[in-house]
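Taking it in order: structure first as structure tokens, then the write-up.
Each chain you see keeps its place in the complex, though not every chain is here.
So that you can tell them apart, the chains are marked A, B and C in the order they are listed, and the count of residues begins at 1 in each.
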């Protein structure tokens, strides 16, 4: 095929390689300095036949108070391996309005084709931005946003949210308690209960960016609402999050869906099959978090055994075949006290022979504000 | 100033978190500075029902001319996610002999239990280190190495290799042509042919560390020998290889085995089901490389289509669900010319509508010294 | 389960540390996941009493065809350690004009205070965007941009550039030859010569982003124009450049200035004391590149000597005390053939005893399109 001394393809050398830098028409291309461009695959196995879709339904652009043109959000979503995203501009808040058109549909429209081409599901959304309390609500799967209520006087709070309900949107309450020391801002007010009863409130942001709103998890569990995690990104994802660490991703919602379609996502959201994921932290209903854990982590059969001072110890490999991160702490049985499972890695676990099982708290996985997921390994 | 057990001291936070640094008995633990310890999982899917085992059957310790105690090799293998390893000390060469015992079994013995505990398969091996030509041979699955021939005069070359054959070892010729400008050093000598006929030569190192011995690939293909890749590591893996790049691993042999056992590895080696893997480079028999590629890379159904100037273009996502790396270059059809598939990532591929298929050379995957793997995607 | 304010949850430790995650008012702060925020210091020593200022005078925002709000450019400049920056929106090109105000002063105005607070010198600029040829010109140190010529018919090319000259701007020709195959686009046209004679052209972009326009270097040298390097960034710096590699920065101009002030920068630009810097590549007038090299790289006195086969070899440490990168290749004398000097590092250099000096080409530093900087070390 080739008889030449030099062939195509290569990379960095610590010593001097003969490397070719292309000069075309008197311009030398320095493309070697570019960041490689690709779509990362976030590796999470199927959970009981459901695909685990990576979704961020709370983001902003210059069309409300974000700092980027919509294309950057599309680009970030593609590169970071998101399956679905929504741009959720504030209806009531437009600090750039002297320079940028106020149009509640615009940012979505501008990246519709780009998102389709990129195979990222773009879900139409908005942020209904009321005074606190009750605060902000995201509505996704909305229709035309042009007639939503811009005036954020409290008299219109109900009507404002109802605009979304009328469009059959999926509506969730954002970052409860985000502003400290405002009376009623972190309470389950009658307004919320009324929304819920009218089928105009379906979920709560349990984790918003770098804030884990712990009470919200309990409300979701107790009132049958869907657990949401979002980035609420205004700046760049790569600026806010330390993406140089393998386990750090933007905060998002893991949605266990039958298919990778908007309809399946909606079905899963309505059914509450979600876990909020903030890099090292997971929060969700016990069943969902447990199923997710069990899909990712396996204890292999014991591969080695040794006896010391009359006590026999069996050794196991515990594998985390996902890009999630887990910390385990022994709660019953005699075995390794603490285990950190980094993404796509395994650890050794040892257990005294003769036991049926070991139980661990997964101390980075919350199923209530005051309760970790507890799992048991059969030995 | 402080009498508390926990004191303030930040880790990774850009602002100050209240983080606790443990002080125990007057000693503050700075374990936050340690490198996380875990066993990496190298992600390669099953290939037609075979597990793809990551094996390095050529390594050295202080017991020949390596620079580390055997435990370091066991530790590296565990951390880097190897399934199997052999320590292959030189029989005939012991530069440290004034300070370190000369014992051909010792380094293996010293880490047998550690390797079992770590769930790494330790295969007993040695390097029969003859003058060039014919040069060096590795023998693995050997028995007692104490009676191997230390004298490396050429008269004893045949007997030296036969010691391994008598133990029913798997024997491969190392780095052919490694010393330039020695007559006969990079040729298929009668000595080699004779060994092969006597069933005393089963494979060749096609890639040794950073050297891809291209002629060896052709010999393997033409003579039915097994393709091997090894690190031949003497220094530290982390010193020689730029492990900060996601796709860089030590050079190794990918063995397609029925089970993760020594017996299955031997069966696969005997059957020639291997691919030599050097981070960005793959070399092997066409069938093996093709099966491996097909297990890792999938072209999804077209998700988008657009028309421009009367030409319809379909868009596809091409996914690499492995930790391997591939570069594709179009050889027939109208579509994306060049695609780099980084580990665990995908790219967009576009193709003119109305075609049945596209063909690509995988320009980092060699099936002969002068031939890339060529693959075809049905559209 | 827990009522304490501090809970256990490990960060980087491989074993479990007692680390505290702050929970305040029922919200757990996950700030450990944030990217650390600081202003990087790019380390380049003074050059003959001049400070080496890091400047990027070609950038875009949503106010022309960029993809970010101006604040992002200010943020990037601060974090990346730039001393000075200009936003240079196109006068004649506004693809976002249906959604964003067309105002040639606006983006600059919006970050004036922020830049002052950040101690980044914001130089007012614009891009005069004519058809090719002659193509685009950047003007910096401009006044009010509201009356510049938006109509880019060629009849108005002269007047368009003269608007800047009237404001006593520093004017440089952008990326000559950037569009291939346009007649006259990569030639020194009379139009350019006329501008130069009228003192309306002071420099040329020798490196624009990832394109090194090699002819432009010769023109600068031959015609006494200032060598410029710029990013011409439209997307995110962190998206386009592979900042994970220590030596990769955005392309910029190194300005050797008496002080860190706009006035000193202007004086240095007028005097031509610049080097274009594209991560691994340097381009500039020989005197400037040589002075820069000599300020960064030192050969220490020989620290060791050894004799072998009657030949005495002296060993030296060669230090690069800068964040620049250099590659050296021996051109005369007997010594180490090739040396790579990574940022803030040293290498060993050996030389046969009895020589007065060694000469090297600095093969990443261009002083003409076809000439590397050549330096000599006294032994």
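Keep this in mind: contacts are C-beta pairs under 8 Å (C-beta built on N, C-alpha and C of every residue); 3 or more make two chains touch, one makes a residue touch a chain.
Keep in mind that this is a model prediction, so the values were computed, not measured.
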item: Full complex stoichiometry in copies [only 3 chains shown in place]; value: 4
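Following the convention adopted for this analysis, only the chains that are shown with their structure count from here on.
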item: C-alpha-based rotation, subunit A on subunit B, 0 to 180 degrees, nearest 5; value: 180
item: Self-contact between copies subunit A and subunit C, residue sets same or different by half; value: same
item: Centre-to-centre distance between subunit C and subunit A (centres being mean Cα positions), rounded to whole Å; value: 36
item: Where subunit B touches two or more other chains at once, by residue number; value: 12, 36, 38
item: Subunit A-touching residues of subunit C, taken from the complex the two chains share; value: 1-3, 8-10, 14-16, 23-36, 62-63, 66-69, 71-72, 75, 96, 98-101, 103, 106, 177-178, 180-181, 186, 207, 209-215, 235-236, 238-244, 248, 251, 278-281, 327, 329, 338, 340, 369
item: Subunit B - residues contacting subunit A, complex; value: 12, 36, 38-41, 43, 113, 116-119, 242, 245, 280, 300, 303-304, 306, 315, 317, 319-321, 327, 340-342, 344-348, 363-364, 370-372
